[in-house]
Every structure is written in structure tokens, then in C-alpha cells.
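Written out below as C-alpha cells is the structure these notes cover.
Only a single protein chain was left out; the remaining protein chains are all shown in position.
Up next, chain A:
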Amino acid sequence: MQKEQEVQGKLQKVHDPELDQPLPELGFIDRTIIDENDVEIVFRLPTYWCSPNFAYIMAEDIRLYVSELDWVESIKVRLIDHSASEEINEGVTRGRKFSNSFNGQSDGELEGLRRKFQIKAFYARQDRLVRHLLNNDLLDEKQVIALTVDQLKCLNLSWEGASLREKYLVKKQELMHPEANVYAITDHEGKKISIEELPGYMFGIKSTRLSMEFNGHYCRGLLEARYHLSGKN
């Protein structure tokens, strides 16, 4: 029971890169099988065709986070019902590079793609946080762009606001060199936004957030239809 909970805790850290949501919340974890110190994670996706590249990232991350548990001796990750199940399961279980698992069909590794989607997730989280701050009159626009990371951490926020802040700062730290990480609301390289730029900037990051959320609704609906889960429809 204890081990099960620990594994679940680690799975909460694994996000679908395109949707920026944890796998268990998306319903992507089919089951976990724990036999002494051997762990097997079985996961599933909304379609047979979902990008193998993103599936590979998820499978790698499952392996990475679950292996942080010091009692775990072996991990098997198994993606089911997918056009590339075999290549992904074999590759990730053996710790292979993506390009070696898809010989001749890929044109590079996944690092660039990971970074691209970290940036998208960063902007989507930033949009939610900034909207929360502005819409609840916690700060005005001038204060938002002048805010430092330390000041943001000290703001007295509601439970919802604090959770948006935490999620945002995690992503910001992943992306930025500490020296660039002075101001709270910046672009993905740590550059400050000017008051003149802010309205256009906000429209830009909003469309990133909307796109990710729209996609999330799509994927949840498809997963529900595919596995006959009780959905909204």
C-alpha cells in the first residue's frame, strides 16, 4: 500500500508535454503492478495514432521519476493499444535513445521537442497566473511587470492563486538560468515585458494556453470514447 502510494506520487510528476497535465489526472495510467521491488507501469493514450515522440517522452519520464524511489529495483513501462507500442516499450525499457528505437524514421532526438513544449507550458501557466492577479485586483498591470520572483513568492494569495504561482515557478525554474530569473513575469528567456508590449503579449500567451486546453478537452473526450469511460457526453 505504502509502495503503491509512493509510485502514484511519482506518476503525478509525469506530464503529457502537449497538454501539461499529470498522466493520472488524464486517465492515461491503466494500472501499476508492484511485485516486491519490481514495478510495472501500464499506460494508454486517447488514440492508436498519438505521436510516438510524445509517448516516448511520457514513457521516459515515468521511468525517470519512478526510479527516484530507492527501493525500486526494476521498472517496466508498457504502452498498450498503440501503433508504436512495441518500439516504445522495447526502447524505453532498455533505456535507448528515441532515434535508435525508430531507426530511419526519425530526424533527431527529443530534447528540442521537450524544450519547445516546456516553453508552451510556461506561457500557459503564466497566462493563468497573470489573469488571476489582474482579475482579482491583486495587482495592476504596472505592478505585474515590475514584480520580482521574491516579491511574487511573498504575495498573500488564495489557495487557487498559490497553486497557480507554484506551478508557474516550477516551470520558470526549469527553463531559466538563475541569473535570468529575477523578474517574475518575463518571456521564456527571462526578459522583462514593457507596459507598451503587455497587451499584445497577453494575447499571444492566451492563445498558447487556449490551444493547450482545447487539446486537453479533445484528448480526454477521445480517451473516454475509446475506453467507454463515463464522460460528459
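Note that in this section contacts are C-beta pairs under 8 Å (C-beta built on N, C-alpha and C of every residue); 3 or more make two chains touch, one makes a residue touch a chain; residues count from 1.
One rule holds for everything that comes next: contacts and distances are computed from a predicted model.
A.B. asks: Which of the following is the UniProt-recorded protein name of the chain this complex doesn't show: "Copper(I)-binding protein", "RNA polymerase sigma-70 factor, ECF subfamily", "Amidohydrolase-related domain-containing protein" or "Branched-chain amino acid ABC transporter permease"?
C.D. replies: Not shown, but named in UniProt as "Amidohydrolase-related domain-containing protein".
A.B. asks: One chain is left out of this view; which of A:F28, A:F43, A:F102 or A:Y168 touches it in the full complex?
C.D. replies: Candidates A:F28, A:F43, A:F102 or A:Y168; residue touching the omitted chain: A:F102.
A.B. asks: Looking beyond the chains shown, say which of A:V42, A:V72 or A:L110 touches the absent one.
C.D. replies: Considering all chains, including the one not shown, the answer is A:L110.
A.B. asks: Of A:R31, A:K142, A:K192 or A:H217, which one is in contact with the hidden chain?
C.D. replies: Looking across A:R31, A:K142, A:K192 or A:H217, the contact with the absent chain belongs to A:H217.
A.B. asks: Footprint of the hidden chain on chain A, which residues?
C.D. replies: Residues in contact with the chain left out: 18, 46-49, 51-53, 83-84, 98-99, 102, 104-110, 113, 116, 203-204, 206-208, 210-215, 217-218, 221-222, 224-226, 231-233.
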